[in-house]
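One protein chain is absent from this view; the other protein chains keep their places.
Up next is chain A:
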Amino acid sequence: MKKPLLEFTDKGIYCSAAKVYLDPWKPVDKAIISHGHADHSRWGHSQYITHHRNVPIISHRLGDINVTGKEWGERFTINNVIFSLHPAGHIIASSQIRVEHKGEVWVFTGDYKTENDGISEPYEVVKCDTFITECTFGLPAFKWTPQKEVFEDINKWWAENRSEKKTSVLFGYSLGKAQRLLKYLDTDIGKIYTHGAIENMTEVLRPLVDFPETTLITRDTKKEELLGNVVLAPPSAHGSPWIRKMVPYVTASASGWMTFRGARRRRAIDKGFVLSDHCDWDGLLESIRATGAEKIICTHGYSDIFSKYLREQGYDARTEQTQYGEEEDAGLQETTTA
């Protein structure tokens, strides 16, 4: 029997014809990387291939690596297999990976979202035969409101806190969500302060995107100067000694998981904004339809439920185990991706 173009192995998604792995989770020789989140771009590969705008991101995270940057849609061939990267809209420089061999086309989404957030290159529909899709939010309970409305709510919340002379602490993971929040915070309300993890990553991205000014919180930052302003922090800062400096403060988290009332309460966060860098239910279904693919492979997320639904809709759909979104599954979702 003919080997499938992409196989799911214990090291990652493998193209045996090209001897290349896509987003492998164990060290390999040659890896094509969809985006900079830790569960997709891991340490230890001999050679990395990714979009050139992702190069500074993964270099910042992984240090001195052997990495090659590609343009959107640039076709590169390895052992007669044609690869190309296409915008996934998940975070800045996030790609879908297209793989073509002998007229057969597979697309691996990595993580993706269909709404144009204004800072990530917008998601592009790529026609294919087999579509390997994430389904982090693959349940009909997930339906996003347009980000414009969410940011209005966020800015209103900030302004209210300011009028009560409280500091607004807004949690979002340091690569992606934090910059998306930063981009749309209304600087007429007040100043934007950052946690070190977010400040560092934002510095890396400033050459790529025009962001408002931020001030890093240091040991010398006075408690009084924070009052009424907003602080962007990674979720891991919640409950840490670092946050005590913000007193009196109000906390909020921006994540797709905030759809569930229980998720916010569980983390003892005052306010939840539903804002995700993944597709919602309709987004997943529409993308799948648009690719024209007949075979669908569901990776991380509610994959069993989602693929069962797809089968009922007439797709040849199945689930494959990967190690993506591991942190999400573990309930630490916001620390990496959501």
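Here, a contact is a pair of C-beta atoms (placed from the backbone, for glycine too) under 8 Å apart; a residue touches a chain by one contact, two chains touch by 3 or more; residues count from 1.
Going forward, contacts and distances are computed from a predicted model.
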item	value
Protein name, per the UniProt record, of whichever chain is missing from view ("DnaJ domain-containing protein", "(Fe-S)-binding protein", "DNA ligase (ATP)" or "Cytochrome C")	"DNA ligase (ATP)"
Given A:27, A:140, A:212 or A:292, the one touching the chain that is not displayed	A:140
Sole contact to the chain not displayed, among A:182, A:263 or A:317	A:263
Residues from chain A at the interface with the omitted partner, ascending	139-143, 257, 259-266, 268, 270-272, 302, 304-305, 308-309, 312, 326, 329-333
